[in-house]
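The complex appears here without one of its protein chains, the remainder shown in place.
Chain IDs A, B and C follow the sequence of writing; residue 1 opens each chain.
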Amino acid sequence: MTRFFQVQRYTAILLVVFMALHMIVVHYPPGHIDFGRVIERLENPVWKAIDIAFLLTVLVHGLSGAWVVLVDIGKVNPFRKVLAVLIAIVGVAAFIYGTMTIIAFQLPT
Amino acid sequence: MADLNVITHDILIVGAGLAGTWAAMSAGENGVKDIGVLSKVHPLRSHSSAAQGGIAAALNNVRPVEGTGPRGPLEQIPPGDDPIDSPDLHMFDTIKGSDWLGDQGAIEIMVNEAPEIVYQYERMGCVFSRTPDGRIAQRRFGGHSVPRANYAADYTGHVLLHTIHEQAVRNGVKFYAEWYCLDLLVEDNVCRGVVALDITTGELYLIRAKAVFFGTGGYGRAWKITSNATANTGDGVAIAYNAGVPLMDMEFVQFHPTGVYGKGILMSEACRGEGGYLRNVNGDRFMENYAPDKMELAPRDLVSRSEQTEIEQGRGVGADGEGIYLDMTHLGAEKIMERLPQVRELALNFAGVDIIDAPAPIQPTAHYSMGGIPVNANGQVISDAEGTPVVGFYAAGECACISVHGANRLGTNSLLGASVFGRRSGKAMAAFVLSGAALQPVDEGAVKKNRQCISTLMDDSSINGKKESPAAIAEELKTAMTRYAGVFRDEERLTLACEKVQELTDRFKNARIMDKSRRFNTDLLGAIETEHLLTFSKVIVNSGLARTESRGAHYRTDYPKRDDEDWLKHTMAHKDSNGEPELSYKDVDIDWDRYPPQERKY
Amino acid sequence: MFKTTGFISFVLRRFTGVVLVLYLLTHIWVLGAANQGVEAFNRRMELFQSPVTITLEVLLLAAVVYHGFDGIRLLIVHYFNVTDQRKSLFYAAFATAALLTIVGGVPMLLFAFGIG
Partner (left out) sequence: MTAQEQTIQARVHIQRYNPDVDRKPYLQTFDVPVPQGMTILDALAYIKAEIDGSVTFRRSCRHAICGSCAVNVNGKNMLACNTPLRTVLTKKNEVTIRPLSFQPIIKDLVVDRSAFWEQYLKVKPWLIPPENSGPKEYRVTPEEVKALNRAETCIMCGACYASCQVVAMNRQYIGPHALLKAFLRVLDPRDSAPAERLELVSGTDGVFRCHTIFNCIDACPKNLNPTEAIETLRKLTQRRLAFEKEREERQKTL
């Protein structure tokens, strides 16, 4: 529990940075988003790394948050271990899939 | 009986205030495992938590700064300097405060054990206020000749009670919270157990025990204007009396001069300590007619009497002219906010007055009951003037009369008394149980009898169609006690009081309650408590009528002098076969060489 | 009890948090189209660039900024002893979030409805 809380708080701090970055870089100014626009940035491996870290952070934060929300409910609380495993599986799957996506952004050769 | 619930314990304790909890703790520490504690309110709700001022003990931590007078600042006593206080001095102050009615042997035990018990409280976790070098801070208190009140801001009792309760839980004491003790089973001068009601379910239980302890608190609720909690209905006192145990010195009840007008809630002595004035309806500081030197800082009983004189001579304030103004407006907002914030809050909430810009109406309030179940210094209840013990029955705290407070208790001595004698009782009970005491046979009819009483109260087909409301009876009793057995007494008033109590007792036979349910029936409890009030009020007024002198808190306008010749003795009241109190007297334990009676002058 | 800033902020934070998680998972799935190549990605992105979805995205933005600033508020409470300012802190977080939603949302809407 201590760790979940810790993780939530630290990831929250990281998210402040990532989120700001993400909003500015990806969505500002608003406009049509297509492969081309994304690739401009993701050509740079540093951006790739940043996005992967962002993905990890947001997943950890969001999913541990979801776990907390569920476990807060008295009736669900006894199943918190099972839930943690389930959510971790979701998290890992989403992370792998998301990472593949990020890597997939390459100039077609 | 098929439906008889029986519980057994080695030691059963009734009351979870300081006295009861200490008894449980110390019985446990002395080797008894099976201890049950019964309390009609949750233990932490016991009235001990209301004590504000402090607990007395000659610790010698602080002294007045030299040359600053009786109200000057205090400083810590540097290590190595001469002490200013001693148990002997504490003893003398207590004896003097008691107007020489206190039993000096018991007082000596109390003052000698005082420092140790305060240290023990501290080591158990009480957060006392501190001197700069980290010792327990002390303050002055009325009637004590040196600063001796060890305190935790203005919630000392709260801290003590929580601490001791927690430690008792830690030691595995079993608490029955919200259980009401209805009856005590004493036969052939041997105590056998109690009948109790689980308030939540309404179930009756017979609780058998080798030793029973009462720490049921005071009986200040018999007055309309009182600082006491609603739980302080003197149940233990009445129950013991009904079981054939005598009551001692019941006529002595302390009135505090500054209770919130119409409510009695305590406004701390600090109001006057910080320089508050008392004024009558004309705005005069009337204390100059009664105590020109000490003015508002005269002892509690004197100030209360001065206020009452003003009120009775028509110079009172408030809707019914029963109040006096406590004026602190000249102190200024700053000082009030700094030193008396809680008092201001209190006056705001309970009198609707901001003491910064208006005087607060106050009036004398019933505060502490000196009398109670007679016990010796080991907490063992005695059944006559010779000190014959009731086997297996113990008591301490405000419900008991040891008597360390005599005719008038000094502030801060009651927390001390409850703790010291609660602890001693626990030890004595442990010795009694471990010496091979056995469970005594009980008459199971007792439960039936109590069940009968309850169903009578709930019954609606009342005799001669007359129904009385217990609440109304209680209200009338309180009004009568305030008027006729209050700060001032005389033959006429006390006779009126006797008649009134008798009338109400008769009327109570037709009392019926409105709530007919079993579950958490506070209406029923209220009725039973009213019956208790009537029971011991009768003893109070009769004892008071008989005592033709003025001593300590008992002030007879027709006998304004103390009379050591005839009345240097304790009143003992037994219930006779007609249910009337039968008075006898018991000598006061006095060390004639050391502390012979003197005039009580401040 | 139910009308306190503390409780309102809690409900909003919780609600936005859960919405964001659900969105995040969808988002990852949507972007996953990139794995199937450029066309697939662009096709899927088209789906999400209608005025309706962009309006929804503005709400999403509101959720993100609210959740974010409320989260920052909690971080402040955690690291500094400012519970006495609890009400002002909430108003500040809420106002900032509203402001940013407008600043970010208006251009998005303009874009969506082709006014920009």
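Just so we're on the same page, a contact is a pair of C-beta atoms (placed from the backbone, for glycine too) under 8 Å apart; a residue touches a chain by one contact, two chains touch by 3 or more.
The shown structure was predicted, so the numbers you read here are calculated from the model rather than taken from an experiment.
*Asks:* What are the shown chains that the left-out chain touches?
*Replies:* When the full complex is considered, the omitted chain touches A, B, C.
*Asks:* Given the contact definition stated above, which residue among B:Arg71, B:Arg130, B:Lys449 or B:Arg594 touches the chain not shown here?
*Replies:* Hidden-chain contact among the options goes to B:Arg130.
*Asks:* Of B:Gly234, B:Gly262, B:Gly276 or B:Pro364, which one is in contact with the hidden chain?
*Replies:* Candidates B:Gly234, B:Gly262, B:Gly276 or B:Pro364; residue touching the omitted chain: B:Gly262.
*Asks:* Give the residue, chosen from B:Val146, B:Val159 or B:Leu182, that touches the chain omitted from the document.
*Replies:* The one listed residue touching the chain not shown is B:Val159.
*Asks:* Pick from B:Ile77, B:Leu101 or B:Ala231: which residue touches the chain that isn't shown?
*Replies:* B:Ala231
*Asks:* Touching residues of subunit A against the unshown chain: what are they?
*Replies:* 1-2, 4-6, 71-74, 77, 80
*Asks:* Since one chain has been left out of the picture, which residues of subunit C touch it in the full complex?
*Replies:* Counting only subunit C, the missing chain is touched by 1-7, 10, 14, 74, 77-78, 81, 83, 86.
*Asks:* What is the set of subunit B residues that contact the non-displayed chain in the whole complex?
*Replies:* Its contact residues with the unshown chain are 41-42, 44-47, 49-50, 118-119, 122-125, 127-136, 152-153, 155, 158-159, 162-163, 166-167, 169-170, 200, 229-231, 262-263, 265-266, 317, 319, 325, 345-346, 349-353, 358-359, 469, 471-472, 475, 513-523, 526.
The working rule: only the chains that are shown with their structure count from here on.
*Asks:* With centres defined as the mean C-alpha position, give me the subunit B-subunit C separation in Å.
*Replies:* Here the centre of subunit C sits 63 Å away from the centre of subunit B.
*Asks:* Taking each chain's centre as its mean C-alpha position, how far apart are subunit A and subunit B in Å?
*Replies:* 66
*Asks:* So which bits of subunit A are touching at least two other chains?
*Replies:* none
*Asks:* Could you list which residues of subunit B touch at least two other chains?
*Replies:* Touching at least two other chains: none.
*Asks:* Give the list of subunit A residues in touch with subunit C in this complex.
*Replies:* Those in contact with subunit C are residues 9, 12-13, 15-16, 19, 23, 27-35, 38, 55, 58-59, 62-63, 65-66, 69, 90, 94, 97-98, 100-101, 104-105, 108.
*Asks:* Can you check the complex and tell me which residues of subunit C touch subunit A?
*Replies:* Contact set of subunit C toward subunit A: 14, 17-18, 20-21, 24-25, 28-29, 31-32, 34-35, 37-38, 41-42, 45, 49, 64, 68, 71-72, 74-75, 78, 104, 107-108, 111, 116.
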